[in-house]
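Removed: one protein chain of the complex. Kept in place: all other protein chains.
And now, chain A:
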Amino acid sequence: MAHAHSVKHHKGLMDWLTTVDHKKIAILYLVAGGLFFGIGGIEAMLIRIQLWKPLNNFVSAQTFNELITMHGTTMIFLGVMPIIFALMNAVLPLQLGARDVAFPFLNALGFWTFFFGGLLLNLSWIMGGAPDAGWTAYTPLASKAFSPTHGVDFYTIGIQIAGLGTLIGGINFLATVITMRAPGMSFMRMPMFTWASFITSAIILFAFPAITVGLVLLSFDRLLGANFFEVAAGGNPILWQHIFWIFGHPEVYILILPAFGIISDVIPTFARKRLFGYSSMVFATILIAFLGFMVWAHHMFTIGMGPVANALFSISTMLIAVPTGIKIFNWLFTMWGGQIRFTTANLFASAFVPTFVMGGVTGVMLASAPADYQFHDTYFVVAHFHYVIVGGLVLGLFSGLFYWWPKMFGRLLNETLGKWTFWTFVIGFQLTFFIQHFLGLMGMQRRIFTYLPNQDFDTMNLVSTIGALLMAVGVIIFFVNIVITMSKPKGVANDPWEDGRTLEWTIPSPPPEYNFKQIPLVRGLDAYWKEKQAGNTEMTPSEPVGSIHMPSASILPFVMSVGLFIAGLGFMFSRDEFSNSFLAGIFNNYVVVIIGLLITFICMLLRSVFDDHGWHIEPEELEEEGVKA
């Protein structure tokens, strides 16, 4: 076993570009996701500044369209999803008692394709205009005729490349959960966050290929002159809506299920109680994922599908309230009678529950097809989905970040600043979006860049903008908190919250490269809590101390993604007219596309031809690092 393979250990930037360690990839996801979240947040602020008074001319109508499109697209695909992936990468293998994910190389590839896809999309701001057809890119608005700039091409190609990364990540986590669980870690002993991530990955696997096809069709329409959505040539724009929402509705469960998982771990920890109704929680998660694929057409009630289709999708949508309700009551019953500590993490988790219920209630209102004719495309819808995505997911992510920050970085975030973040963000959030329900009911349409005075919209929009600024203050305080925390030395205990229940709290913070010196033996749900109750201070190991096999770092994922990025740019500009004959030559003849794809395929070839033997950490090295024997 112990072949002496020479291993290159990279330092500095090269270490980050070549890492296949899930803990470092988590930090990469967090930094990149945080960056895009910031960009999306600035776009949100510009939208709210434009709308703070009637007939404002802070930005032009065209810029406003670009802002709303990029705000939605950036936040969903490049902001919150990578932060979800950051937490999954940081925590999921630890909760399983695994030394790594099933496919460390693919894990890195997933990150880099996401990153270069996001970069491509955001380059649109400086390369001739951002996408302007809304994050849903409905045709014919997104067709060449009505969106003649390259904006929508940046959308289709950028999301395509980023989506590839998400799909790779989903497959990786599915395989990790199926094959990498520690001895004794049966499925029904997995922590809820791991369960939620597992189910989320399954949704990703079956939802993302649909948008892959949708984006291919739209880019073929725009770049190759195909007729999928061109009515004049027999195409059908409704087809786009179906394909988009067959992906798009499962996508909202991809977003919210991890948040459910996070708070299902946070609430029991700080209530010092076992999660109420664990098995019903698992069942509800699976049921939500299943039903999530049956409801897509509730986004299309007003296009004339007819009463039968509307009624069916109405009922299937309302059904989702049942498993979701089960979850809500389980959280409440977990808190009931617990010794609750309101740390920042728990404050966010507790605020999640009522806020998400409000989003759920408006969801059931929207599910009623006749009423939807009134709500459709108004600010009521905007309020609804911000309640579930910000009030649900983002509060969940804040909770998870405060909770697992010490595990990821070895330092506790400052609790005082954390509570400032909590109160400013949550009050700002309610101020921004609660009032938008009423704006919508009074008839303010979404996606309008300005409105006339004296329709009773003025004060409400002003209040909404003030709330948005308060949310921005909360996020800035969070950023300050990170900077202050990271300037302090590491040194928190394995279990800094002292009431940790799951395996990640049994190992140092941050964990060593190999996570577990000895893979633990799991003897029940909440494995660590169970040992604590039996009077043990650490887990029983399931193996003797031995040589640990590690995968080698590789630059190939990075280069492969660069190849896709180049090919995407080349494809986008392949039909343009260039004054420079060299540029015309390489773009119009697909030379750039071919070069980009060659880079990617040659990397795949190299990966296949040269076996990765990995390297070993020997028991003596483990001793030297001062780990307990």
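A few points about this structure:
In this section, a residue touches a chain if its C-beta (ideal position, glycine included) is under 8 Å from a C-beta of that chain, and two chains touch if they have at least 3 such contacts; residues count from 1.
Please note the rule applied: contacts and distances are computed from a predicted model.
Here one chain is missing from view; checked against "Cytochrome c oxidase subunit 3", "Transcobalamin-like C-terminal domain-containing protein", "Methionine ABC transporter ATP-binding protein" or "Sulfur reduction protein DsrE", UniProt names that protein "Cytochrome c oxidase subunit 3".
Here one chain is not drawn; of A:Asn236, A:Gln445, A:Ser574 or A:Asn588, the residue touching it is A:Asn236. Looking at A:Val31, A:Leu205 or A:Ile595, the residue that reaches the missing chain in the full complex is A:Leu205.
From the set A:Trp16, A:Trp125 or A:Phe220, the residue in touch with the chain omitted from the display is A:Phe220, counting the whole complex.
Listed here are the chain A residues that touch the chain not shown: 1, 3, 99, 102-103, 106, 167, 171-172, 174-175, 178-179, 205-210, 212-214, 216-217, 220-221, 224-228, 230, 233-236, 239, 243, 246, 548-549, 605, 608-609, 611, 613-614.
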